[in-house]
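Note that one protein chain is taken out, while the other chains of the complex remain in position.
We just call them A and B in the order they show up, numbering each chain from 1.
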Amino acid sequence: MNVIEKNIIMEVEDLKKHFDISKGFIKKVNSKVRAVDGLNFQVYKGETLGIVGESGCGKSTTGQLMLGLLDATEGHIYFQDRDLAEMTQEELRLARRDLQVIFQDPYSSLNPRMTVEELIGEPLIVHGIAKGEELKKQVLDLMNLVGLQKHQMTRFPHEFSGGQRQRIGIARALALKPKVIVCDEAVSALDVSIQAQILNLLKKLQKELDLTYIFIAHGLPAVRHISDRIGVMYLGKMVEMADRDEIFHHPLHPYTHALLDSVPIPDPRLRKEHLLIEGEIPSPTNPPSGCAFHPRCPFATEHCKKVTPEYREILPEHYVACHYPLVDKDTDVLPHSSDKA
Amino acid sequence: MTKNLLEIEDLKVRFKTEDGYISTVNGVSFSVKQGETLAIVGESGSGKSVTSLALMGILPANGEIYDGKVTFEDKNLRTLSKKEYRKIRGNEISMIFQEPMTALNPVFNIGYQLRETLILHYDMTKEQANKKGIEMLETVGIPDADKVMGRFPHQLSGGMRQRVMIAMALSCNPKLLIADEPTTALDVTIQAQILTLMRNIKEKSNTSTIIITHDLGVVAELADRVIVMYAGEVVEEAPIYELFENPLHPYTKGLMASIPKVHDVVDELYSIEGTVPNPSNMPSGCKFYPRCPLGNIECTKIHPPLEYISADHAKRCIKV
């Protein structure tokens, strides 16, 4: 989908989340994990915004903050122009009708002691939307929508395969007719053939129900497939965000470039040397000075060690946080069409 | 013609459960040549991991090989005593696991664990083993190898642990290396490092490798030859280029079409309907039939044999 009219549905401003680590018998704060360390971006109505990054980059924390499941240390999250942080507990609870989530692991995200009917119907009961026959009807409609069958209503989660459990999770998220759904690694735990089923289902639902997705994942192919725009996170910060084709054909941040190039392409004819970035991802407890990526960056200078690069719009709708963005370089990580047989 | 290092014929593995035996590997045959990298591809429940555990002789207590032949260098592995098997394991055949954290012993340091194998199989002194251990860590690209020898597994990152696992697996110059989802638990930039390492090892040594994975990307990066497994059976076998250019079995084709590709975005992904059948309730005839776009009544009657259409390309389907 091309975002033609850009209605902002959510906006994140200077968002930070620090977790205190306390050790020892007397509780005192020893250090902080800077899980999310200053994020700024907008989510447009009806789009899918992909957020990618490796472990410890803070993408899941970002998702939980945007759902109001965690309180931000600093900054603001606006949903339809209202700051989540300023809402009362009760207002936040009601806002959850509009902000829903699909979890990664369909094995652990469904209460093992509830039947499918209870699981899908619960949001409706909690918000007093339906009961009795009406509840049952709505549950059946939802099951139908995600491709579950009527006779499965009285079963427990452990009787289902991973893909079917994820359908239950999706139906539960859809029950309140939300506007925004955060998909937190929603397909990462699924087998390839099942992953395709769920990705197709998510796309279909988005069209039918006019949903906005925030699709958080580490699997780049799936993100590329479903997203309209993609943001790349590294150590609690957004390093780059752009349209999905733009980011794959013309990544500007050296980290994005290496990350995208690392993805093994399922075609032996395209075997190549990967652009390797050295070393390990540093710990978010003690991130490097200046640009957090500088110890691993092939282009880093003294300047990068000292000064944190500003996250700015370099090209229209293309944001990057780097002192030396790869603007005039050929950074296309994708094989050109002529490479293919 | 290079000689076959490993030959597996009609391997069948079953597990004892409360409801009787459940067979998860149902007549798997394949061979691995000297210096070759064979990939076994399949989704959960395909029997790919069980196959590797079976040939390592480390099936869980309730599992057993109940039929078939496993020949490694003219030795029938099924008739070996436990002691003889131990000599082969870790020495001539070694294994890398998906999650190195659980495969490494948390209470011993890296040096101890590396030395243990060497002392056990080569009768080295502690000093010799230590030297060889450091050498191995350097081979797999670990900086400050002598310091890492004194570390414990939890003090290393996932990528480092996987390197240590590889160093341990290679320390006895095995003839066959089995890698079970070696990069699945790793971040993508770390995965690229490990894949490159494995490719370099392959170029330098003459070790044969079996890579077990669900990721066709990893297969395309490393394998010479591929077997595709579904519901405990081999459904297709082909050299790597042949398989990607000319996949025959509807499952192989479906699997390839289901992966979202970074370089070729489609609006809707092809998807294989349904789910993998439960091993206690397998369909009769072709096991893929209930999910197959080509399946018809004929497929329910015949259990298709694995048929070679050329010297090295085989498929288990009567429709193609």
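What we mean here is this: contacts are C-beta pairs under 8 Å (C-beta built on N, C-alpha and C of every residue); 3 or more make two chains touch, one makes a residue touch a chain.
Here, contacts and distances are computed from a predicted model.
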Options "Peptide/nickel transport system permease protein", "MucB/RseB N-terminal domain-containing protein", "Heme exporter protein B" or "YlzJ-like protein": UniProt name of the undisplayed chain: "Peptide/nickel transport system permease protein"
Contact list for the unshown chain, restricted to visible chains: A
Touching the absent chain when the full complex is considered, from A:Val101, A:Val146 or A:Leu334: A:Val101
Touch with the omitted chain, as defined above, among A:Met114, A:Ala130 or A:Leu275: A:Met114
Contact residue for the chain not shown (choose from A:His18, A:Arg172, A:Lys237 or A:His274): A:Arg172
Residues belonging to subunit A that touch the chain removed from view: 64, 67, 69, 93-94, 96-97, 99-101, 103-105, 108-114, 122-123, 126-127, 156, 158-159, 169, 172-173, 175-176
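FYI, only the chains that are shown with their structure count from here on.
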Centre-to-centre distance between subunit B and subunit A (centres being mean Cα positions), rounded to whole Å: 31
Residues of subunit B that touch subunit A when the two form their complex: 43-44, 157-160, 187-193, 195-196, 214-221, 223, 240-241, 244-245, 254-263, 265-273, 275-276
List of subunit A residues in touch with subunit B within their complex: 54-55, 161-164, 191-197, 199-200, 203, 218, 220-222, 224-226, 244-245, 248, 258-271, 273-274, 276-277, 280-281, 333-335, 341
